[in-house]
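Here the complex is missing a single protein chain, while all its other protein chains stay put.
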Amino acid sequence: MTYNPQTALALLLIIPLIAAVLIPIFRKQPNIREAVTLIAGFALLANVAHLVIWVAHGVRPELGLGTFAGNFEIKLKLEPLGATFAAIASSLWILNTLFTIGYMRGNNEKNQTRFFTFVAIAIAAAMGIAASGNLITLFIFYEGLTLSTFPLVTHKGDAKAKRGGTIYALILMGTSLGLLLPAIIGVQVIAGTTDFMVGGVFPPGTSLVATSVLLFLFAFGIGKAALMPVHPWLPNAMVAPTPVSALLHAVAVVKAGVFSMLKIVTFTFGPSLAAQTPMSTTLSWVAAISIVLASIIALRQDNLKARLAYSTVSQLSYVTLGAMLAAPMAIMGGALQIIMHAWGKITLFMCAGAIYTVAHRTEISKLNGLGRTMPWVFGAFLIGSLSIIGVPPMGGSWPKFFLMVGAIDSGKAILLAALIASSVLNVIYLTPIAIRGFMRPPDDPKADAHIAEERKKHRWVIIPPVITAFGALILFFYAGPMADFLKPILPGGAL
Amino acid sequence: MDILSAYPAWLITHGAALLVVLPLLLGAITAILPRERLAWIVTLIVTLICTAAAFGLLLTIFGGETQLYKMGGWDPPHGISYVIDGLNTPVLLLISAMAVLCTIYGLPSVAAEVEPKKRAPFYGAFLIGVAGLLGMVATGDAFNVFVFLEVSSISTYVLVAMGASRDRRALTAAYRYLILGSIGATFFVIGVGFLYMETGTLNMADMARILSDLGGGSRAALIGFGFIIIGLGLKLAMFPLHMWLPGAYAYAPSFVTVFLASTATKAALYLMLRFTFTVFDPSFEYVGTVLTYVIISMAVLGMLLASLQAIFQTDARRTLAFSSIAQVGYMLLGVGIGTAASLSAGYLHLINHAIIKGALFFAVGAFWYRYGITRVEDFRGLSKMMPWTMGAFTIGGLSLIGVPFTAGFVSKYNLASAAASNGWWWAVGVIMATSVLAIIYIGRILLIAYFQDPPEVDGKVVAKKEAPLMMLIPMWGLAILSVVIGLNAYWMDRAADGAAQVLLLGVGG
Amino acid sequence: MAKHENAPANDEDIHPLSRKLLFLGDHKFIDNFIWLPIIGLVITVMAGFIYPFPEGYAAPWDFFASWAILGFIAYSFVVLSAGPLFKLLARDESYYGEGGDDD
Partner (left out) sequence: MIDMILSNPGFIIILAGVVCALLPVSQIRKAILLIAPIFAGYMIYTATKDMEAARFAVSVGGQELTLMRMDRLAMIWGYVFCLAGVLNAIYGFHEKCKITDSSALIYMGAAVSGVFAGDFLTLFIFWEMAAISSVMLVWKGGEKSFPAGIRYLAIHVLSGVLLLAGAVMYGRANGGDFTFGYVGLENPGGCLLLIAMGIKCGFPFLHNWIQDAYPKASITGTVILSAFTTKLALYALARAFPGTDLLIYIGAIMTCFPVFFAVIENDLRRVLSYSLNNQLGFMVCGIGLGSELAMNGVAAHLAADVIFKGLLFMSMGAVMFRTGTAKASELGGLFRSMPYTTIFCLIGAGSIAAFPLLSAFVTKSMIITAALYEHEWIVLAMLLFASAGVMEHSGIKVPYFTFFSHDSGKRVKEAPVNMLVAMGLASILCIFFAWPWGGYQFLYSLLPNPEVHYSPYTGNHVVTQMQLLFAAMFAFALLKRIGVYPDEKRAEILDFDWTYRRLGKNIAIWIDAMWTRLSANVGRLRKRFIDSASDKIYHMFSPAGALSSAAPSGLPAVLTGSMLVLTLFVIYLSRL
């Protein structure tokens, strides 16, 4: 069997699944177990890199995984948007694994084998979503992602974790079965296919009422995109250990949600139909309100992870906004936001995890002076914050630009106000966190001295966020190639 | 059809009669057998033969043949004829196969739940019940249907009442079932009487022909239709005629619960399909009206209300019982929409649900068998105490919810898709809402089982004690089957489409 | 003029260059400082005769010594407005609760 785009596509699923099989086998030898995860991570990344190159050269690898239940075709097909998502998830998996090792060992967490296993399965599901060739496949991997992350969310096993997990599962399963599935059925019935195609699948003359209803169902059915008011699962899922929050709630799960949103608008509706659909205007307003409201709620959170969670809700709505504006530039902005936000937010979560591991602090008001003992972590946090805010030269500034252009192009200049307000709110709720660490004197200098000792033991919770922060900075300079890579997802490839 | 060539010819040619006669006769004999083990073996063999016969018949149906078996060589309309076509053969196979699985399961289960002296009669009653069900599905004669209906019902009353050694409430439940079942059967026979008045025949094919000649018939046919629908509706636990069901399911022996849940209501539903679509015709405006307004509204009400009721039940078996009522709603929705796709989906759900509910009730029975547990709150830590049983329960539960790769997903998706194609978007909404309710009532059980620690008795955690193999085999058989259907529903779809074809085109009717 | 004390001239503390400038702190210098602008004013106002406003490039109010008058009025207005403005706008230094103390 030669290594060609098809096999690479299959390996996308196979590599993490092999890891998921091997990890429990080596449960008694933690070092080998972790090595398996890392090797799988690098193998997957290499594989994705090949695929990205192929896709960049216009190859669209396609692989049927057969049909199930007679008439449901499971089909993988990689296009630039999916390749991008796969690239983010696979690259951050490696960094997050390093971080996870540091975190889990540093905090003496139980059930580490189960943890690594389900992370690997979740990655497989995320890869499946990235490469899904039709809505059914997308739906199946989407559900798989929910189920495989459920044990991760409830990892701690205490009452709080169970409650959070219950809300997580209930909202995600409920919306996907109650809204997403009917929407998929609707697409199948109206368009006769659920395949993804550049420019959309609906026949000309499809009633705009029908597309409005479908768009509505998709927007709220994809609960992972955390559009208000289906967002509460996200803050509630923060009971998970921080590596989970980092990978799954900055990368895999939420990004799977907004990726699906973008993919459906681009490949099922097609930008022009989505823009004509009256519902898209309403939903872009919902997204804009989500952006601002979640930021305001974030302001009020003292718990670091809770604040980051609401910040995520807000930032995810950027992508939804991009999808709903449906202008080519807006879709490009949404796609770039997926990339940039992933790197920025995972940095912030990892930093939060590092702070917890080293100093055992979770409240922002308790971070005074900690930056002096943990300068790298707080420095990384600052860079991540700036990227989220979207100031150059951080990657986060590009999506904002494209979204603004998109908003103008689709005649909704008023929505710029949401983006502007959000930037200012981001400054107010994100920057003080890191700066407080540097500037405020420590509340208890003795404890901090102890932390400085602790810090040396936890190298692996500190290095990964520094790397991702650097990544968030570097990405600024690669917006051009990324935009070129993504262009073919738009009909006519035109911006 | 290589398998078919391995069959002895008589098993196919006389299969229709054999299916009914064999269990009926041997049931009587079994009842008086001295030893329970012997009774069990006989039962197993009989049900196996029936399954083989039903499977053979199904293969012939797939081969494109239908059979009209004349009892004793008498031609219809005067003699009693058995019809073997695409509509009833899958149900025949379902009933007999479920009977086999129940029997296997019964070896430990019956020993635990039924008094030793009553065990042989228990198996006898069971076989007679099987015979009744098979008979009412196989027969092509309306009065014969009534006879078998009564045969199966009476034996079922007995079987339910046998639960008394476990829970005295079984007696009241059985009594209630008896009263209501009798009302249903009476309504049915009154309906058949009206039809006879109208058409002068009891043969269903003749009735159909005459009715269609009459363009739906006079007032007698109308009233007959109403009686038949309500009578069968009661038997198949159509909302709000379901009141006998929760008690009967909850207090009968586990074995009986499984069998009832997966076959009795299904057979009744089959009859409703048979009468509504092949004896009558949806093109008769009164049939169409009843389907659209009565059946659909009762289906939707049942789906929603029974699901809500299921959420609040403290007893796991009652939860599942209410869930059954809700699931009947799905099937009735398929019937009510009345397109080929929807009928196929409803029919598929009929079979899938039997499989799913079978697995679930098997598991619940095993919990009782090991720990005496029936209440949901006692499920604490079951995932650790009985991991395999709980695993089967989980698969069944997910399938009931309709998670992809399970049987439940296929039939629900088909049903929703059929409703959408018909432009009934609200029905898609109801289906999805009910699925969400299903998440709640199944999720509630799963959460307790997986997330709460096993109880402690005298300061020690209750030890792990897996169900016996004889229980696990049928349970996992059904669980795996539900996943297999979820992965590849080709044969199921083919059977369901065949059934829908029979219903709409009247082939073989 | 406000109270003015010549601080004890401690030679150690005074910058060598400043020793030559100490007259700046003398009472006499301070009291007589006002003559410097007066003389300057007189000279420049006189000079205004020699250098008139160029034709066509003068503001409507430009006339003899107008800039001096304007400067005087404007300056006095600014300084005199300080009192009421201070009353209106001044608050305690800890008003914003951020400790505005530099020292």
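Order as written gives the chain letters A, B and C; numbering starts at 1 within each chain.
In the analysis below, a contact is a pair of C-beta atoms (placed from the backbone, for glycine too) under 8 Å apart; a residue touches a chain by one contact, two chains touch by 3 or more.
Values in this document were obtained by computation on a predicted structure and should not be read as measured data.
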Visible partners of the omitted chain are A, B, C
Among the options A:Val209, A:Ile420, A:Ala449 or A:Ile474, which residue touches the chain absent from this view?
A:Ile420
Taking the full complex into account, find the residue in B:Ala161, B:Ile229 or B:Val300 that is in contact with the omitted chain.
B:Ile229
Given the contact definition stated above, which residue among B:His14, B:Arg176, B:Lys384 or B:Arg494 touches the chain not shown here?
B:Arg176
Touching the absent chain in the whole complex: find that residue among A:Val251, A:Ile389, A:Val461 or A:Leu475.
A:Ile389
Subunit C residues that touch the omitted chain in the full complex:
1-7, 10, 13-15, 17-18, 21-22, 24-25, 33-34, 36-38, 40-41, 44-45, 47-48, 50-54, 57-61, 65, 67-72, 74-76, 78-83, 85-86, 89-96, 98-103
Over the whole complex, note the residues of subunit A touching the chain we left out.
300, 332, 386, 389-393, 397-398, 400-402, 404-405, 408-409, 413, 416, 419-420, 423-424, 426-428, 431-432, 435-436, 438-441, 479-480, 482-484, 487, 495
Even though one chain is hidden, which residues of subunit B still touch it in the full complex?
172, 175-176, 179-180, 183-184, 187, 222-223, 225-227, 229-230, 233-234, 240-241, 243-244, 246-247, 285-286, 288-290, 293-294, 305, 308-309, 311-315, 318, 322
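The criterion applied here is as follows: only the chains that are shown with their structure count from here on.
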Is the way these chains touch best called a line, a ring, a star, complete, or other?
other
Taking mean C-alpha coords per chain and comparing to the overall C-alpha mean, nearest is chain A
Just curious, how far off is subunit C from subunit B if you go by their C-alpha centres, in Å?
105
Specify, in ascending order, the residues of subunit A that touch 2 or more different other chains.
none
Of all residues in subunit B, which are in touch with two or more distinct other chains?
none
Subunit A contact footprint on subunit B (complex, rising order):
401-405, 409-410, 413, 416-417, 420-421, 425, 428-429, 431-433, 435-436, 439-440, 443, 447, 451, 485-490, 492-493
What residues on subunit A touch subunit B, complex-wise?
67-72, 139-140, 143, 147, 154, 157, 162, 166, 169-170, 173-174, 177-179, 181-182, 185-186, 188-189, 213
